[in-house]
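Got a structure here, written out as structure tokens. Questions coming.
With one protein chain held back, the other chains of the complex are shown just where they sit.
Letters are used for the chains, namely A and B, taken in the order the chains are written, and counting of residues starts over at 1 for each.
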Amino acid sequence: MKVFSFDPGRTHILSLPTGADLLRSVREFAESESVHAASVTFIGSIRRADIAWYDQDAGEYENVILDAQMEVFSGMGSISLYEDRPFVHLHAGFSDREGNTRAGHINFGTEVFAMEVTVNELIGDPLVFWGQIDAGETTDEAGSS
Amino acid sequence: MKVFSFDPGRTHILSLPTGADLLRSVREFAESESVHAASVTFIGSIRRADIAWYDQDAGEYENVILDAQMEVFSGMGSISLYEDRPFVHLHAGFSDREGNTRAGHINFGTEVFAMEVTVNELIGDPLVFWGQIDAGETTDEAGSS
Partner (left out) sequence: MKVFSFDPGRTHILSLPTGADLLRSVREFAESESVHAASVTFIGSIRRADIAWYDQDAGEYENVILDAQMEVFSGMGSISLYEDRPFVHLHAGFSDREGNTRAGHINFGTEVFAMEVTVNELIGDPLVFWGQIDAGETTDEAGSS
């Protein structure tokens, strides 16, 4: 087990506008504020989700597009540093008109209707990302393909 | 993107009694402690859920009642100020005996079996609510209809 320890920093609540790309918006905030370590939660609603499931045997993500208006009933993740740039890792769950759910790892291409994102900054050494990154995830073009 | 920034304040863990109304209980706590900005998480179990999905075209919530004993496997949201009164915005996911799930925006009328609610107070200017509010949500009568 690796352990990274921090002191609590500022908390930011972001209100994202209709049409925003969820993942890109959080990354832009992290870049503009030089956030190098944070935990993140979010709730709201979306117009479209681009989510992924990690194939542990193949070592790659499989993507699913949900072209639907859904509540985001749960959203959480982290901001770390990867190759000297903020890296945002988010997972979320979505619910429809009947309360039925879908969920997964958030790709670029998830489009906001309304969203409140809570970013809890962590004070200490940068949180250098230690996990598995899809080749395209660090570029703006990733995830919507 | 609007950004509201805060310093971390006290954290309160609330244990709600069997039969409590989830949303009303958190609002009563916020009123009694004058909490004007907070992030919230919660897990536990319920006897009945009154949840909603937002129809983005019609601009209104549609409600679903779940008359069932379910785990609350995920719960999160915020406390802000709306018309000088604490406004509690919660979303949650529920699971049944087989682990199947339902989820949505929490209305009044969601009845607790057991619940631990974590309220992270945020220090700074009040978080003035900026989102979409169902007409009935700020009254005690709302959401259970």
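Note that a contact is a pair of C-beta atoms (placed from the backbone, for glycine too) under 8 Å apart; a residue touches a chain by one contact, two chains touch by 3 or more.
Please read these numbers as outputs of a predicted model, since none were measured by experiment.
Of the listed residues A:46, A:88 or A:122, the one in contact with the hidden chain in the full complex is A:122.
Touching the omitted chain from subunit B are residues 8-17, 20, 25, 28-29, 41, 43, 45, 47, 69-76, 93, 95-101, 113-114, 116, 118, 120.
On the side of subunit A, touch with the chain left out of the figure occurs at residues 1-8, 37, 39, 41, 51-57, 62, 64, 66, 74, 76-78, 89, 91-93, 101-105, 120, 122, 127, 130-132.
One rule holds for everything that comes next: only the chains that are shown with their structure count from here on.
Centre to centre, using the average C-alpha position, subunit A and subunit B are separated by 22 Å.
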